[in-house]
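Every protein chain except one is present and positioned as in the full complex.
Take a look at chain A:
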Amino acid sequence: MVSKSRDVRRKLKEQAAKKQAQSTGMSDKVTKAKRKWYPADDKPRKRTSRRKVQKPSKLRASITPGTVLILLSGRFRGKRVIFLKQLASGLLLITGPFALNGVPLRRVNQRYVIATTTKIDIQSVEIPSVDDSWFKKNKKKPKSDEMTDTGKSKLPESFLNAQKSLDSQLVPLVKQVPFLKSYLCSRFSLSYGQFPHEMRF
């Protein structure tokens, strides 16, 4: 308790000194230089964060570009989607494709995804240059739009174009494989007597 009150007193002193310095036109630095004593207590130093740069999480071996994934949570839970690539943040870039099942270009955590053994060869597909900032911007922009025009916010043109070009490349690929289109359009769900620990996805 004693130290606390001392701290308070010191703070008050400093504040008073600051005020005086301001009124006399002296800057803060000058008063500091004039000090003839050292502070009794250690000054709280700003801590440099010891955290290292976040490394992207390792991709599961079962997930490779072109793998069909099942989304497990969120708005599109149960939907089957195509994995495109891993982003710098470690999140997975996926799309439905939008033209087939309505899942747009999206980021998902691999922990919320089941990888199936179904794979499509998407080497020929040109994946739009999408990074994490792309998605953040998209979120902010519509908000400011909402304030100005009352209608529903629109997605930026670049997003729509990327989606369109992707869909136009992916849909023919999907159609080449028998039953794949209807597979992607259908949702995954568990029904009576189905136990995921016995399944091979």
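Methods note: a contact is a pair of C-beta atoms (placed from the backbone, for glycine too) under 8 Å apart; a residue touches a chain by one contact, two chains touch by 3 or more; residues count from 1.
Definition applied: contacts and distances are computed from a predicted model.
> Would you mind picking the UniProt name of the chain not drawn here, from "TXN4A protein", "DNA-directed RNA polymerase III subunit RPC3", "60S ribosomal protein L35a" or "Calcium load-activated calcium channel"?
"60S ribosomal protein L35a"
> Any idea which of A:V68, A:A115 or A:L166 touches the chain not displayed?
Looking across A:V68, A:A115 or A:L166, the contact with the absent chain belongs to A:A115.
> Residues on chain A that touch the omitted chain in the whole complex?
Spelled out for chain A, the touching residues are 60, 62, 72-73, 77-79, 102, 110-115, 187-191, 193, 195-198, 201.
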